[in-house]
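With one protein chain withheld, the remaining protein chains of the complex are depicted in position.
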Amino acid sequence: MPRATLDRQLHQIQDEVLTLGSMVEQALVKSVDALKRRDVTAAQQVIRGDQAVNEKRYAIENGIIAVVATQQPMAHDLRFLAAVLEVIIELERIGDYAKGIARVCQRLEGVEIPIPSRDFERMAEITVSMLHRSLSAFVKEDASLAHRIPDEDEQVDALYNSVYHGLITSMIQHPEWIDHSNLLLWVAHNLERAADRVTNICERTVFIATGELLEMDLDDYEETE
Amino acid sequence: MSEQNLSNHFAIETRNLNLFYGNFRAVKDVNLQIVPRKITAIIGPSGCGKSTVLRSFNRMNDFVPGFHMEGEILFHGKNLYAPDVDPVQVRQYIGMVFQKPNPFPKSIYENVAWGARINGYKGNMDELVEGALRAAALWDEVKDNLKKSGLSLSGGQQQRLCIARALAVKPEIILMDEPCSALDPIATLKIEDLMRELSENYTIIIVTHNMQQAARASDYTAFFTMDEDRAGVMVEYGETSQIFTNPRDKRTEDYITGRFG
Partner (left out) sequence: MNRSVVLSETGNLSVRHQWGKFFQGLFLFSTVIGLIVLGILIVTVVDKTFTLVAVTNKVDPATLADRPLEELSEEELRQILRENLRPARLRTIERDQAPLDEMNQADLTALVTTEIVKPTTRASYPLFQSLTRRAEIEAEIRSEYPDAQIYFKAWLTWDFLQRSMSTKPDLAGVRQAVKGSLWIIFITILVAFPIGVGAAIYLEEYADHRSRINRILQTNIENLAGVPSIIYGILGLAVFVRTLALITSGAVFGVDAGSGRTILSGGLTMALLVLPILIISSQEALRAVPRSLREASYAMGATRWQTIWHHVLPYALPGILTGTILTVSRALGETAPLILVGASSLINKDPQSVFSFFTTLPFQIYNWTVRPQPEFRNIAAAAILVLLAVLLSLNATAIVLRNRLSKRI
């Protein structure tokens, strides 16, 4: 079959997307874990690790530009590469959210404030699961799976709402914690946004498979920040 | 492409077009509607009958022994192959540019003037020649050397001379049979730009092996391939942007992404 070179390059890009995905997943899990354990060193690692995520993203982007320039991909190949360009941006943003959570962890060093780490962990767990399966759907170009994943965003949203209400209540009860509760609110927000990003990845998967650009609009979907 | 996108009045319309060389069916059941004043590209693998279809539009296949057709090719509502249609007349309305630049071994001026002259043009020949050369974006390069042989020009200039020559006969449609396959990339891009300009006044149908060219230069694209009897069939026809980003047919996809065969 012709186009062995192109196929090899596309595969390589796909592999690197998966690598980037797993880097981001780990960063998210690690940042929430560091927050729970108030482990500033681990948080430091996540923050430093984000540099690697960014570099990976630019490496993939350069690779795509090179393939477009040298192989003139068409139709499906072209859609795949265009979608990857979008997906790696989403992944990098998720990495940024993990970094934000790690920053919160640093800021809360030595601060005695209860952290709703169970809810955070749950949110991170669901988000990472969604991310993982969305990337799997992306690789397999499984449009139906990609269609199902965004529904799970509701669970994250529900958790977000519950954390939100908990933190607001705590702010009212303990006005001295307002600043720090606000930071925790930021953590919940980051986790919720990360799940939204996964939805975008699923949209791209559908685009690769069908060529249709549709928005999997959820009720409380927020436009980009 | 949805039916509404197409004008109701087609430049050329084929109905159940079947083309034969002797007993061999080279093209099978093609229903193609060419939109006027647009560039339509016909692409497909070698032997898919795309050139045969193109050449049937100005009856150039008449010279091939054993060629015959079934179905209809409508031009202004008239079947080009009706018994009362003179193929010579057809070729005045539907001009052609060939794969290899083939200027006549005459001067540049004569190359352009000849077609008009044999078709009985009585007006100002100098104006006609200048107009055709300008329209073919060649005037500035040759205006001081009109007496020079057409064969002294570069490949790209020769091909533009061939286009100018076709324009001088005042056709409605210009058929191009792989017009750039013998040209370097820069000359190719010049021809493509020229095609875009010409499409304001002429309907252009181009057969090309070069998919990038079809993608760059055309408004509509028809993809042909061979069926199991090695007869050419039209697989898909639509707007170029759709064909090249999201083809409907697997065979089109395979061909366009280069995974044919």
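Annotations for the structure displayed:
Residue numbering begins at 1 within each chain, and the chains themselves are lettered A and B in the order written.
Quick note on the criterion: a contact is a pair of C-beta atoms (placed from the backbone, for glycine too) under 8 Å apart; a residue touches a chain by one contact, two chains touch by 3 or more.
What you see is a predicted model, and the numbers here were worked out from it, not measured in a lab.
In the full complex, the chain left out of view touches B. When you scan B:N18, B:Q92 or B:S181 for touch with the missing chain, the hit is B:Q92. Which of B:T40, B:N58, B:Q157 or B:T257 touches the hidden chain is settled by the complete complex: it is B:N58.
When the omitted chain is restored, the residue from B:G115, B:G156, B:P179 or B:G238 that touches it is B:G115. Of the residues in chain B, those that touch the hidden partner chain are 58, 60, 63, 65-66, 88-89, 91-92, 95-96, 98, 100, 102-105, 114-115, 118-119, 162, 165-166, 169.
Keep in mind that, in the parts below, only the chains that are shown with their structure count from here on.
The part of chain B that touches chain A in the complex is made up of residues 211-212, 215, 244-247, 252-253, 256-261.
Across the interface of their complex, chain B is touched by residues 1-3, 6, 72-79, 210-211 of chain A.
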